[in-house]
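The complex appears here minus one protein chain, its other protein chains still in place.
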Amino acid sequence: MIDALGIVSFGNDAIRVEGLMDYRPISAISFLGRYRMIDFVISNMTNSGIENIKVFVKKQPRSLIEQLGTGRHYNINSKRGGLQILYGETDDMTSGIYNHDVSAYKANKEFIEDAKQEYVIIAPGYMVYSINFEEVLKAHKESHADVTVVYKSIDTANENFFGCTTLELDDAKRITGTAVNMGRYKNRNVSLDTYVMTRKLFLDLVDEASRISSLYMFRDILRDCVEPLNVVGYAYKGYCACINSLPAYYNASMELIDHKVAKDLFKPGWPIYTRTNDSVPAYYGEDAKVTNCLIANGCRIEGELENCVLGRGVTVKKGCKIKNAVILPETYIGEDTTIEYAVVDKKVVVKSVKEIKGTETAPAYIKRRDRI
Amino acid sequence: MIDALGIVSFGNDAIRVEGLMDYRPISAISFLGRYRMIDFVISNMTNSGIENIKVFVKKQPRSLIEQLGTGRHYNINSKRGGLQILYGETDDMTSGIYNHDVSAYKANKEFIEDAKQEYVIIAPGYMVYSINFEEVLKAHKESHADVTVVYKSIDTANENFFGCTTLELDDAKRITGTAVNMGRYKNRNVSLDTYVMTRKLFLDLVDEASRISSLYMFRDILRDCVEPLNVVGYAYKGYCACINSLPAYYNASMELIDHKVAKDLFKPGWPIYTRTNDSVPAYYGEDAKVTNCLIANGCRIEGELENCVLGRGVTVKKGCKIKNAVILPETYIGEDTTIEYAVVDKKVVVKSVKEIKGTETAPAYIKRRDRI
Amino acid sequence: MRNNMLGMILAGGRGTRLYELTKKVAKPAVYYGGKYRIIDFPLSNCANSDVNVVGVLTQYESVFLNSYVAQDTRWGLDAKDSGIFALPPREKSESGFGEYRGTADAITQNIDFIDQYDPEYVLILSGDHIYKMDYAAMLAHHQQKGADLTIAVLNVPLKEASRFGIMTTDDNDRIVEFEEKPKNPKSTLASMGIYIFNWKLLRKALVEDDKKENSNHDFGKDIIPEFMSTGKNVFAWTFDGYWKDVGTIDSLWEANMDLLDPKNRLDLSDPSWKIYTEDIATTPQFISAKADVKHSFVNQGCVIDGKVENSVMFHDVTVEEGATVIDSVVMPNAVIKSGAVVRRAIVAEGVVVGNDVTVGTEDGEIKLVWKNVK
Partner (left out) sequence: MRNNMLGMILAGGRGTRLYELTKKVAKPAVYYGGKYRIIDFPLSNCANSDVNVVGVLTQYESVFLNSYVAQDTRWGLDAKDSGIFALPPREKSESGFGEYRGTADAITQNIDFIDQYDPEYVLILSGDHIYKMDYAAMLAHHQQKGADLTIAVLNVPLKEASRFGIMTTDDNDRIVEFEEKPKNPKSTLASMGIYIFNWKLLRKALVEDDKKENSNHDFGKDIIPEFMSTGKNVFAWTFDGYWKDVGTIDSLWEANMDLLDPKNRLDLSDPSWKIYTEDIATTPQFISAKADVKHSFVNQGCVIDGKVENSVMFHDVTVEEGATVIDSVVMPNAVIKSGAVVRRAIVAEGVVVGNDVTVGTEDGEIKLVWKNVK
């Protein structure tokens, strides 16, 4: 156990995974077949010894409520700690622009106030990474910083992490300024929207933000704070993907098919937990031809697959040729279907349509429960 | 197990427990010290062999999510059945008047469609009663009715069940007409907003209602249906309170202090389950004087109490004189406080105020987390 | 117990003919089907049949089995009044400490456990059979016939009948004769070792049997003959699905291969009758660019770089590039190194088959690989 309260934040409006997010918050989106996005941050927290976790949801809480349950499958002991789902709703909220992280923190302030922990660790539900928060907290204490911001130095900022905050750091790793990644540069220090501070300071900053403007989000107040406060960067070196658009979702899925890349995310002794579905092992038929794929249990594969991610319980019938696609759980692909560069959402039935083609930069999206 | 899906409905806008409902949906309100309102309907369902239950929430889902958990404390086996919380939110909902039961059913239609059960049993979260749905289902099948509506014949309709639907029944118990109880008559058959029908008919009626008007609620469509359909009444004879206002909440609490009345609600072999809080037994001090009270665990009582209901973990210090009051969980009443005819909400601290007085018909209400 | 029937699973067997697979775990805990342990089947059947309180009678090497079954959330028997309870032998105030002397004695020694729940019926099961059965349907038959005891029976080939307890029934399913392993079987209706008893009658019979010096304290040898000879209402309930008793390496291998048979009737993917098991945190399965997987079951966490054909792979198995697995069962965390060939084999948990090693042959005996081979 570490002396920190875990806070799972939701994204700002720049985060928009087209299609998929019509049906659930980003953190509830299926990822790599077996998981939902939120499994990564929650597993990171429980593996780090954080047992008291508040998950903030902006809207459509159902799928998250079900995925999280009591948290026992994430290794949270029900009476010592717990997963609490906090909802940002307020009575005077007439429009979405007021429904942001700061207003959700403010609406649920009492639950943060009642927590016993000295520190808070805030991490978003849309980052896929493998981070030991115990070490981040240790570094935070040693640096005597007011706020520690976890960042990653990347050389692909012109292709990834669009809309994320970039950080200017001095030699002592103190953050001197922030900007928004518009994709103009390659080399950037990108904030992973992951913060450590005392619970008291966090509550003060939330108050401060809402005093300045009812439109202020948490990253706005942090931008304003780099001057008066000592805000320090912590460099994260492992795999990280920021899932803030459909292409980002698609690219991260494709990238992690490679077991060598995946090894940088799935580390020994650092399990990524998820909710079991009690599905049977995947079945590969006589005519199956599967190369370079990530397959979840419950699948029945009788066709050809190349560079695909299959969610639980996907059926691929004979004669199918599916390439460079992400197929979400419980989808059925009928005989002789050709799919290329696509994201097929949950519980889709493909029977009459025989060809679905997108492009590498603009994958096709088939919506949830569609029957085509 | 019975072949029915349980649906816990939320109230229409006539249901308004002033004060208490600012903080949680009616079904999450603390009742009789130990319980929350929803414990009654869920326990009735699980005791009747219903293991698949959908709970509809209008807003502020947090407290219900926590109370319901996985449902194991209500005796629901996690993998066979389950409690699912369904939220009525839709994107185009700009105003509360469109956020009613029918719109919530429609928004979550797929989960009702996916259920395996032949029948649905719909019961509200604001009725306190002890009913065997297995018997109601049996009567429904035997009567060959399209819809069975559970009602109670009362002779206090001028004082209770305001705003509830009243039923006109012919000799064969067929419902021939409905009205709204405005308190003008004593003897009325009051609908307990509890229905049995096939799942298919339920889905058809939801479609029908939303086709007629986006303001139509489920009871509106039922009113329209008594002619074309065979809608039959089922008489419930035990204790029932409809908690649709603060006085109704207060009166039901007072009434159930009497063990003889309570016996009509708490029946042998029909446990009302709730979530444990692991509180110690109640402590009665040297100077405690407690008569005619319902006390929950975790209380520490050093003063005088008469005709009171105390929630879990309430402290009553020396010199207090509290009469005809409902004190919700974790509230602290400092020394020498006099309280009469009052509902004191959760986590209130009474220290400087020394007297709180309401009247029998208009009990005083002290709001949640107030420090007075 | 909504249907008023309590389940008791006999899970004390050593399974000696499974050799090294049962060295540290009892037979009901042996792996099967790419994901499961044998006892998952009766436990999941109970959960799916609304038998919500289950006692598991353990004895031999029970540490693992006791803690395995006690995690009742796995099978969803986790509601307030449900549960799975491991019941090893214990010291009693009146009679001291003693191991179970027979199948019936295991129940006798736990009469007080059963009495706590005051059931009307007790369902007796074996912990080492693979099958899907609706015990609620069997109970309905029991009630409809007004039976004191119902025995689930299976039609077996005549030549195998002498290995079983064989029933002769009348037109009304009433059992008129019962013979334990008869030399000349009069029927092909074999007892599956699955019984529904009216608890009051069974309780009385057990207490009496306990005192008999010459008794084997066994259901098949003592209790059922006693029920028959005293004219109780004993009925048969015919089961018509997949059923397998895996007592040997050969039959364990066969049972796994049965899953790959297109005509196999043990459908593990039926969502209305799931088989539940331990929830293991692994990655998805990685099938690399060099992999060739055909006609196989592959479980989560596997990393397949080689060839897998007509095989059942448990979780976190590694098959390196250039390795080949054919007609085999590979248990969790095993590693088949580059160039190795595994044929007609059961590779035990965690075993490493070294580079370029060959185990098993195309048509030879089934090989059990229980330690690393280099």
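Going in written order, the chains are labelled A, B and C, and every chain counts its residues from 1.
The rule is simple: a contact is a pair of C-beta atoms (placed from the backbone, for glycine too) under 8 Å apart; a residue touches a chain by one contact, two chains touch by 3 or more.
Owing to the predicted nature of the structure, the values given are computational and were not obtained by experimental measurement.
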> Of B:L137, B:A296 or B:I366, which sits in contact with the chain we cannot see?
Replying inline: B:A296
> Considering the whole complex, which of A:R36, A:K58, A:H73 or A:R199 touches the chain not shown?
Replying inline: A:H73
>> For review purposes, identify every residue of chain C that touches the missing chain, sorted by number.
In response: 14, 22-24, 58-64, 66-67, 70-71, 73, 78, 80, 83, 85-93, 97, 99, 110, 112-113, 116, 279, 281
> Taking the full complex into account, what residues of chain A touch the chain not shown?
Replying inline: 1, 49, 70-80, 116, 273
>> Using the document's contact rule, name the residues of chain B that touch the chain not shown here.
In response: 32-34, 72-73, 257, 259, 262, 266, 271-274, 276, 278-298, 300, 309
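Just so we're on the same page, only the chains that are shown with their structure count from here on.
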> What are the two chains with the most C-beta pairs touching?
Replying inline: A-C
> Which chain has its C-alpha centre farthest away from the C-alpha centre of chain B?
Replying inline: C
> Whole-Å distance, chain A centre to chain C centre, using C-alpha means?
Replying inline: 41
> If you average the Cα atoms of chain A and of chain B to get two centres, how far apart are those centres in Å?
Replying inline: 38
> Taking each chain's centre as the mean position of its Cα atoms, how many Å separate chain B from chain C?
Replying inline: 45
> In chain C, which residues are in touch with two or more of the other chains?
Replying inline: 73, 274, 276
>> Two or more other chains touching the same residue: where does that happen in chain A?
In response: 278
